[in-house]
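Encoded as structure tokens, here's the structure I'll be asking about.
For this view, one protein chain was removed and the others were kept in their places.
After this line comes subunit A, so read on.
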Amino acid sequence: MALTAHHKMQMYGALLLLPAAVLLAAFAYLPTITTVINSLFLPGFRGAPTEFVGFENYRFLFDDPKFWKVARNNLIYALGTIPTSIALALGMALFVNGKLPGRGLVRMAYFTPTILPMIAAANIWMFFYAPQIGLFNKLLGALGFSGVNWLGDPSVALGSVIVMSIWKEAGFFMIFYLAALQGIPPELKEASDLEGTSRWSFFWRVTFPLLMPTTLFVLINALINAVRVVDHLFILTKGGPNNATNLLLYYVYENAFSFFDRTTAATITVVILLVLAVIATLKFTILDRRTHYQ
């Protein structure tokens, strides 16, 4: 009797899980598996995988300098956006956490870019970066300098994209630092004031170490975003000039929907999935040692 009640509970639980399970299978697990399969086959009629070629597609991809350029861009993009936006976020949080006149307005100014769509943000920055009528070049011109081709010069374009991403992202990370700062007991500050500790060393010896879990959390999110968000490229550069601003996910999009090369797209997707797997491992091993999933 007790056993059947237990079985009934199991059945019921399984039924409750069913809708989520079906949807996750259809749009997460199944596509992951077919992506891996597609990357191991050569395509035939209408892109259906026909001939098993092992890692041939990967060798082909890794022999392609364009792929390495895109991968390198993505690495530079991550290195360019993440430390700066984290540092800015921390600075913003420290500003807004103190006794600042007009604190609410300042906090709002920092946070507002976060709730804009990336497309809208890119549109706005386009007004700054445009070669002739853009604001930056008008300002440079007024100061007597010649203009910079912010998005058209291969050596500058990626930097321009990075600056915009930092602007978009820093305010989002700020709120996590702000919450963490408010969780630091004020007694610590009072004690260090009594000791005559300078603000600088208080920050590096007390505040910063206490914020470490937040920094790791923010870092994981920033890493994911560096792989996942490519919306702004559609407006700003379309990956150009000459792939100078192309990022991995945008390259997947190009391969699949502009060049209709689904095999290459699948192969790059697997590379992205591996990067995400590394980030996930980081998260579950370092960050969640103290949080509970049970």
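Just so we're on the same page, a contact is a pair of C-beta atoms (placed from the backbone, for glycine too) under 8 Å apart; a residue touches a chain by one contact, two chains touch by 3 or more; residues count from 1.
Convention: contacts and distances are computed from a predicted model.
Peer 1: Unshown chain, UniProt name, "Cytochrome c oxidase subunit 2", "Heme exporter protein C", "Carbohydrate ABC transporter permease" or "RsbT antagonist protein RsbS"?
Peer 2: "Carbohydrate ABC transporter permease"
Peer 1: Of the residues A:Val96, A:Ala157 or A:Ala226, I need the one that contacts the missing chain.
Peer 2: The single option touching the absent chain is A:Val96.
Peer 1: Among A:Thr50, A:Thr112 or A:Ser201, which residue is in touch with the absent chain?
Peer 2: Candidates A:Thr50, A:Thr112 or A:Ser201; residue touching the omitted chain: A:Thr112.
Peer 1: Hey, which subunit A residues sit against the chain that's not shown?
Peer 2: With respect to the unshown chain, the touching residues of subunit A are 6, 9-10, 12-14, 16-17, 19-24, 26-32, 34-35, 38, 88, 91-92, 95-96, 98-102, 105-106, 108-121, 123-128, 133, 135, 138, 167, 170-172, 175-176, 179, 193, 196, 199, 217, 221, 224, 227-228, 230-231, 234-235, 249, 252-253, 256-257, 262, 265-266, 269, 272-273, 276-277, 279-280, 293-294.
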